[in-house]
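Apart from one protein chain that is not included, each protein chain of the complex appears where it belongs.
Let's look at chain A:
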Amino acid sequence: MQVIDRRQNPKSKSLGNRQRFLRRIKSQIRKTVKDAIENRSVTDLDSGEKVSVTANEIGEPTFGFDAAEGSRNYVIPGNHDYRRGDRIRKPGGGSGSGSGGSPDGDGEDAFVFMLSRDEFLNLFFEDLELPNLAKRKLKSVASEKWSRAGYANDGSPQRLNKYQTMRRSLARRIALKRPRLDELNRLEAELEAAESRADGDHGEEAKRLARLIEETRDRMRAVPFLDPVDLRYNRFEQTPKPATQAVMFCLMDASASMTESLKDLAKRFFILLHLFLNRHYRSVELVFIRHTYTAAEVDEETFFHGRETGGTVVSSALEVMLRIIRERYPVQDWNIYAAQASDGHNFDHDMPRTIELLQREILDLCQYYAYIEVGEEESSYVSALWSGYAQLEAHPHFARATVLDPTEIYPVFHNLFASNRQAS
């Protein structure tokens, strides 16, 4: 007989099988994921999702009897008052499962299970990748650094911490009553004095002192000055270096022409981008800049729900963004992403300035600059920004797209970040 403790064995042996299962029903899950982003409130997109798959898709067919055909015999327990020859009305419209519980009538109920948050997000951002990752690739690889982490009982000699070691040594010496060196010296001096006056009763004194010195010496040998138990070494631990950080600029036109529904469209896009960046960087900071003819950094609430009137000068927002980058987010330490949402209006006289700002400075600072034009309906009208930005298309850090309907957000987002996107 043998008793084995298997509790420490790796669990989730089924993980590989689960991955295979998920792969198999990917199309269904994708649909669930798409529905999720449309129906869920934007703030809790970051959790798992219940997926329901119809049994048909993942059924494992076997040869089985048709429950409605043929005749069956059952032997069942608990007869109360039936006699031979009695007839019993069929339960449930004669569907034939009978009171015996037919073993061959397979139910086709939907199969429900939970996707974990990671699985959900993985599928959500499947085959998307951050453009221009190469530029600061090293940054997104989390680097480790050594940092102090208390003291250890052993270590290499160069890490010996003298202060801690001596503290313990001192405490031990006091506790074990180790005679001090100057006490010994004092005794020796007394002995010398006693010997120089060597006569009669002083001889007794010298003998006593000599014995005392001997005892003191013994005690000093027994309790060493520095014992191995006193030794303390500095301990170092590897900790991740908080270098992988990104900042995401949300730029939005806040003029009256941007209705609540247009802002909502824009918001969905920003949320997606934020989620996406969060998966790649340890920390992502958000900066909200809204603009009419002037621009200002605001908090999230004001950004999405505040209302202003006035014209539209895009370059004002870009200037604010540049200023903030210079003040708070030095390019060498930060990955910078920007998304601009607008209905496309801009004062004509501002266009050259806008284009110049983007082309000369911003696009080179940013990892990626996405422009989303939101609209109520399809129209042949080409907005000022859309036509103006046409010349930026060539820049590898720039992308633009139009969104008319919430359902389009995800496809558009997907297109912008699709991993095979040609940055040309």
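Things to note:
One rule holds in what follows: a contact is a pair of C-beta atoms (placed from the backbone, for glycine too) under 8 Å apart; a residue touches a chain by one contact, two chains touch by 3 or more; residues count from 1.
Going forward, contacts and distances are computed from a predicted model.
One chain of the complex is hidden; its UniProt record names it "SpoVR family protein", one of "SpoVR family protein", "Pyruvate dehydrogenase E1 component subunit alpha", "ABC transporter domain-containing protein" or "Transport permease protein". One of A:23, A:177, A:221 or A:360 touches the chain omitted from the figure, and that residue is A:23. Touching residues on chain A toward the chain that is not drawn are 1-7, 9, 11-14, 16-24, 58-80, 82-90, 94, 96, 98-101, 103-104, 106, 111-114.
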